[in-house]
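In this view, the complex is presented without one of its protein chains, the others remaining in place.
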Amino acid sequence: MESRRLREFTDAVLRWLAGIIVCAIFLLPLIWVLSISFKPPEEWIAYPPRLIPEKITTSNYVVLFQPGNPVGGVGAMVSAAEPVTRAFINSIIVVPIATAASLVIGFLAAYATTRFQAGGKSLPLFVLTTRMFPPVAFAVPLLVYFRALGLIDTQLALILMYTGFTIAFSLWMTRGFIEGVPKSIEEAAILDGASRWRVLFTITLPLVKGGLAATGLFVFILNWTEFLLAQIFTSRQAITIPVQVSHYVGAVGRFYGPMAALGVVASIPVVVAGYIIQRHLVTGFTFGLVRE
Amino acid sequence: MANPEASIIRLEGLRKEFDGVLAVQGLDLRVREGEFLCFLGPSGCGKTTTLRMIAGLETPTAGEIYLREKKITRLPPQERNVGFMFQNYALFWHMSVFDNLAFGLRVRRTAPGQIDRRVREVADMLELAQVLDVRAAKLDLSAMQRVAMARTLAVDPDVLLLDEPLNNFRPGLRERMRGELKRWQHQLGRTMVYVTHDQEEAMTLGDRILVMNEGRSEQLGAPRYIYEHPANLFVAGFIGRPAMNFLEVEFKREGEAGLLQRDGLRLRLPRDLTAALESLPSSRLVLGLRPQHLRIAENGTAREGGVFRAVVDLVLPLARKQVVDLKLGDELIKMVLPADRPLLVDDAVSVAIDADRIHLFDRDTGRAIR
Partner (left out) sequence: MASSGHPLADTSEGRASFLSRLRRAVDEERFFGTLLITPMQLLLWFLLIIPTIIVIYLSLVAWEPRMGVDWWQAPFAFLRNYAQIFQDGRFWAAIGRSLGVVVAAGGLEFAVGLGLALLFMRDFPGKRIVTSVILYPMMLPWVVVGLAFYLLFLDRGPVNFVLTQWFGSGATVEWFKNPLLAMGTIVLADIWQWTPFLFLILYSGLGALPKDPVEAAMNLGANRWQIFRHVTLPMLKPVILIALVIRALEAFKIFDLVFVMTGGGPGTSTETISLYIYRVGFVFGQLSYAAAMAVLILVMITLVTRFAIQPIEEG
């Protein structure tokens, strides 16, 4: 009789141990990056490597925004890298605008496709094809005609593409939320004499507000982390943070401290956004096909 | 039927707590071999929890469960050989009917030939032979119920536990399936424990009924007996429709005879009852009157019993009878009358109480005195 209790107890302990190991595995890479980002140059590849910096410094972060400021003894070389300020400004302009545009367009289309089957039954599925193929396949023709339109290395090019390539998520996630609003509520408003627009903006929109916010944050994460298109379509003026990160790894590959610091800074907004919408992450990554 | 004295399941001081809330508080019970026992009670009374503990789906906080006098309290459900029929049937909807029925046999590594034979046997019994290849999800409700029943039967369980299996049915079908269940039980001669909150269902199906309330057993007995001799106020009020009327009364002695008294009501008691009441410490009682046992008083009063005058407050006509609400002071009293007796609201009527058919309860303990 007692053996079952014992088994349950060992079971719980084993799960708890497994939990700790899993935690460690998922945390260590980030902790290592954090650790390096606070290390002075002589510790970056000190051997044996230490998890806790001997001397904690914030100069790796400072140098990102003031490249003239020397980091330890190698400041002059780091200063050869561009300041990340421009990349930050670009990301801060491009990502929110594209996210908002994607969300508005996606919401309107989601409403029309769920409520009136506008555009035909297969339109929503067709939109999914924008996410099926490697973006590089679209980048080839887009480069050709963005060049003709003079859009290369502009924020507008990125805004257009980021809006377009996240529309599938905006559409599908909001469809799920709109389906949750009973049609009868809208019909009641219409019979009361409300116009379609009025119903959409004063009945439906407030009811799916929370869902839209989650969708918006999710799309924000996708846009903020996008690398390939930014890498192809920008060179100097319009580069974004992920591109800047890659520059640090490539161009000044040995300057691990600022590299790690930039990685940390680049991650903070999306990790914060991600935790706000924790509950909706699966819904997002599966286009709302799987709901939590 | 087997020896009625042999108990197949025995519960001993069974308790279950959920996060500090007591769902079942100290239940003792013997289930007889071959009987159809109903757990009856309002929702949240612990009847389903008890059933799930017998099946091994919940672990008791305290107390023991015996199956054929073998302690099974902490045995995992797999090792109990107790069949459980779920409220929503819990069919494996991704499997065919055949695979549903064969599941329990397959996990016991029964030989394929034998599985086939047994599945067809139970399928025949429950008229499922035609749908063996159909996916469970595609069946209608009545077939689903039969599959659920057949699936539990296929492994030949010692006891069948049924958790409100008729809940999802619309009323007409519900009565038909109730009949089916009763017939199966006769045919199979199997011990069944059946949970329901529907007293009519319990009355028609059960050989015995266990009335439960707030995790406790209130009364155990044959349906008729419980109806006629409710053990306490809860059972009296719970069993029977419309519910029993309760009036607070005082017991008094007046010469030879005993008297029950309150505003507007005097009830003379027969001698034996008077004697019984006199031996009680308290004279504060609750009088219980079944609506069916009240009559309109004709001329002349009975020597025992009593008559009270009341005003009609509401009349609810039914097909062959009517339910009448009467006002006696502040109390509402329901009575059931034949439909051919015309009554209008605000009519004053005299109502006769037959002293043989009254119920009496101790006002403090709620226990039945008679």
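By letter and in written order, the chains are A and B; residue numbering begins at 1 in each of them.
Just so we're on the same page, a residue touches a chain if its C-beta (ideal position, glycine included) is under 8 Å from a C-beta of that chain, and two chains touch if they have at least 3 such contacts.
These figures come from a predicted structure and were not determined experimentally.
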Residue in contact with the excluded chain [from A:V62, A:A100, A:A139 or A:L156]: A:A139
Residue touching the undisplayed chain, where the options are A:V84, A:M173 or A:A266: A:A266
Footprint left on subunit A by the chain that the document does not show: 11-13, 15-16, 18-20, 22-23, 25-30, 32-33, 36, 45, 47-49, 51, 104-106, 108-109, 111-113, 115-119, 123, 126-127, 129-145, 160-161, 163-165, 167, 171, 190-191, 193, 196, 221, 224-225, 227-228, 231-232, 241-242, 245-246, 248-250, 256, 259-260, 263, 266-267, 270-271, 273-275, 278, 281-282, 285-287, 289-290, 292
In subunit B, positions touching the absent partner: 55-57, 76-84, 86, 88-95, 103-104, 107-108, 151-152, 155, 157
